[in-house]
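Here the complex is missing a single protein chain, while all its other protein chains stay put.
Per-chain residue numbering starts at 1, and chain names A and B are given in the order in which the chains are listed.
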Amino acid sequence: MSSSDEPLLEVENLRTEFRTDRGTVKAADGVSFSIERGETYGVVGESGAGKTVTGLSVIGLIDNPGQIVGGEIRYKGRDLRTLSQEELRSIRGDEIAMIFQDPMTALNPAYTVGTQIIDTILTHNDCSKSEARERTIKLLEDVGIPDPEERVDSYPHQFSGGMRQRALIAMALSCDPDLIIADEPTTALDVTIQAQILDLLDDLQEKHGLSIQLITHDMGLVAEMCDRVSVMYAGKKIEEGPVGEIFSSPKHPYTVGLMNAVPRLNDPRERLEAIPGNMPDLIDNPSGCSFRPRCEYATEECKQIEPPLEPAGAGGAHTSACLKLDEIDFDTSIVPDRTTDETPVEGTNFGEPIIEADGLQKYFDPENQSWFEKYLGDRDYVHAVEDVSLTVHRGETLGIVGESGCGKSTLGRVLLRLYEPDEGTIVYSGDDITEMGRSELRNLRSEVQMVFQDPFSSLNPQKTVLDIIGRPLEVHDQVANSEEKRERVVELLEDVGMSERHLNRYPHEFSGGQKQRIGIARALAVEPDFIVADEPVSALDVSVQAKIINMLDDLQEKYDLTYLFIAHDLNVVQHISDHIGVMYLGEIVEFGTVQQVFEPPYHPYTEILLSSIPKHHPDVDEERIDPDGELPSAIHPPSGCRFHTRCPQAMPECETKNPEQRTIDGNHEISCHLFDSDGNPTDEYETTIDVSAKSQMVDPGEPQ
Amino acid sequence: MSILSYAAKRLFVSIWVLFGASILIFGIVHLVPGDPARVTLGRFADREAVEGVRQEMGLNDPLYVQYSDWLVGTLTGDWGNSLISNQPVLTLIVERFPKSIELALFALAIAVVISLPLGIMGALNRSTKTDQATLFFSQIGIAIPNFWLGIMLALIFGRYLGVLPASGSVAFTEDPVQNIRHLILPGVSLGILAAAVLTRYMRSEMIDQLNKDYVTTARAFGHPKKRIVWKYTLKNALIPYVTMLGMQFGFLIGGVVVIETVFAYGGVGQLILNGLLNRDYPIVQMSLLILAGTFILVNLVVDIVYGYLNPRISY
Partner (left out) sequence: MVYGKIVSFARNGFHDGSQFHLAYKRFRSHRLGVIGLVIVIGYLFFAIAGPIIVPRDPTAMDSASRLAGPSMAHPFGTDHYGRDVFTRTVVGARASLQVAVLSVGFATIAGVTFGLVSGFFRGYVDEAIMRAVDVMLAFPSILLALVVIAILGPGLNRTILALGIAYTPLMLRITRGSALSVREEEYVTAAVAYGERSWNVMFKEMFPNLFPTVIVQATITFAFAILVEAALSYLGLSAQPPTVTWGIMISEGQEVLTVNPWMSIFPGLAIIVTVLGLTFLGIGLRDSLDAQEDGTIGGGFQ
């Protein structure tokens, strides 16, 4: 019945809707695609584009209030929509497996990892329990879990995030499926772990001849992994084609915008290209082309006609849903992205130091330590920040990067004395912050400010925009009456690209990007000199992210601000920073200008971080170095060099001796035994990666 | 670390709490307005006797000495005598305490037998008639005052129908059948509230669990519904349920004071009430202490069971 040249999965005109009080959410609105055997098919788009719903629809996991209202889903020629629940169930897991975004919650906390995989095997196979267990151990080994015989009896909470995702992959493989739907499989993980997981998926695909549907928001992942990709926007597929073609000659204004919005390593651009506006809410899609409100090429015609998918390149494999396909000159709209020799201008002469921190330490109590353990017996600490010294100069941006849990946020908050440091001094413009009394501290609060990560949590839901932005002004007596307050708040709103009509609205009425703007306006209200921005863009979609980054740049210039910019995304940090500090487990292991940090010699950890970033074009070939394992616990950090448990170049002395900070040249500093006291690399030092290859892009005009 | 050291830690907490509770109870006599000796002896004692007791109670010693004396006495079984009947408090309590515990346990059993199936059924049939009936039961169960329910049950089953005894109690060792018969009415009146609360709790925990990501995973891997409900979610829902069970047991212990009065059951509860009405402080203090101690003990057991059930607990 199924011939081998027919696609494995064919989805045609899928329409999935959610009935809600406010109207019908059309989460998937006429989506069609097909996946060939052995192929990796990417689905890319911003949050809310309908990617996950499409994936869930395929395996029939849509239930109340959702419903698949139309379309066909043919798997090996059988329409899955006509199957009974029982038949469908036998396909799930056995022939089509799904991996979810958040490995932390996707496993059952009350059963061992082994039990869950064994159950899956027993569901679909006729075998004994001990056979299933054998097979499970084998699978765990295949996905790279150390000591699988023991780990099979571990509970999910005893696994780190990366290991849980590995376990889920093992579960997905357990019944030899033909298709794996992976829904943002690495989004919740750090870049170094992401790199490991991607490698694993790649290997397994080859070994088992799998087809993979990779759902992601990250163009980099698509470049790295996929053969073909479709771009989704507002519940519709708007472009599809072979990955190479999509990257070198995208044919839809949205795809182009998406690619231009991403900051890249060695990006010569002063500013990122942002797409204006937000994705429409899926309830009242505008008529005609749904991208129209944000499209610079939109005309009256786009309002009338819903653009059909049409061939956009030779061969017909590349299609795009844009009416102006033939009129727009896409080549010139792509930002040229060749690595140039002139790296971004790096001002080396900034003003006097504004913040000088010396020997900062911050310890926390571990979460699960009870009160009497604290006072009786051995008290444990989370060593969140361990002996950090740094200087920030007026007018510059210092970027801090590192994996989740390395202590970046804690450092930022300690610098503002939002956490009391346990040790060390912080001098702000000549005054020691750590010595300040209550009222001095309060005065300081009008000079240093903070911008937060999570737009949903950073604004008080009970207050209007006027009160949110206006309150700091009142606290510092910077306005005399409500009239003045209002005027000043309007000014601030205009500074961040919003307007007076937003004054009396509540936070929940705004999109993520707008909320972030309000948060920035609040930080600016008291006219501070120094702002700690803790991952200000990491919760935002790329197109919005670009806008916020540009705005932060503009504001810095306008108000002569100094930033401490915390992020886990190296691309973003390098775009905005002058200096960069690389943090690992509470310590700054490398410090220098952007150029110094991004060029050899590297600290081994920096090197790994750099090599883990997904590439930005499918044609780039490069080595990736994977560190061993994951970030160790900050409660009992490794002895000697804290990185030695994962460092590919670790030497015996690294286990016992804490490396001293070496000055390489100028103010480029690295703490690693591979450098001698003069800052020269020793004979053991070797570097394998060349970052410039990362962003190298084939000439856009060159035919593929 | 092992479950043993986890248990040891919980034990430590319990001892701390018990220590605090004993101070509070010791304090009762001293906080009552007036001279503790007179308070202890009652209103009508003569001056000499009061002076004697002052000496005996060591009221002239510093408070901490008095407390440690009292504590030592308590631990060694020297619980003093009732001011009214002059019987040793220890004897009175030892005689009645098992009865009260039996009643509370019986009520708890009723609550579990009702709440588990009802809660699960409600959750599985969410927003259907079954679910609404479940919710209705739990609503009504919470709103009915237990003593009033007791009175009504006694009236109906004891007086009108005459099928069950409406008051008193019989020791299990004496006559097991009569013992159970005497337990039914007070047990039900006491247990309904706990049943209602636990039903709601089980239902909402179960619904919570059914909405978890791991259920989606299980479904995506084709696990049969039966396994998802009865194995995967049930265990997760039972973990918090057990904690709630411990709390409810505490409230049942509090409830016996009321219910024993309704049914003239003759347990510690009634002892406390009479003590309070007669200002018989030794009785009140010791009865409260034993009930609080039981509650603390039960919570300790529950904590340990919880630690055993819940793999996430870090010992």
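The rule is simple: a contact is a pair of C-beta atoms (placed from the backbone, for glycine too) under 8 Å apart; a residue touches a chain by one contact, two chains touch by 3 or more.
Nothing here was measured: the structure is a model prediction, and the numbers come from that model.
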Chains in view that touch the one left out, judged over the entire complex: A, B
Options A:Pro7, A:Gly45 or A:Gly66, residue touching the unrepresented chain: A:Gly66
Option touching the unshown chain, where A:Arg228, A:Lys251, A:Arg445 or A:Lys485 are the choices: A:Arg445
Residues in chain B touching the chain absent from view: 13, 16-18, 20-21, 23-25, 28, 31-32, 139-140, 142-148, 151-152, 154-155, 159, 193, 197, 200-201, 204-205, 211-213, 216, 240, 244, 247, 250-251, 253-255, 257-258, 261-262, 272-273, 276-277, 279, 281, 284-285, 288, 291-292, 295-296
For chain A, residues in touch with the removed chain: 18, 20-22, 25, 27, 52-53, 56, 63-66, 281, 371, 413, 416, 418, 441-446, 448-450, 452-454, 457-464, 468, 471-472, 475-476, 505-506, 508-510, 519, 522-523, 525-526
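Here is the rule we go by: only the chains that are shown with their structure count from here on.
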Chain B-facing residues of chain A, complex: 59, 61, 89-94, 97-98, 100, 102, 105-112, 119-120, 123-124, 155, 157, 168, 171-172, 368, 370, 372-373
Contact footprint of chain A on chain B as seen in their complex: 9, 12-13, 16, 212-214, 216-224, 227, 232, 235-236, 239, 310-312, 314
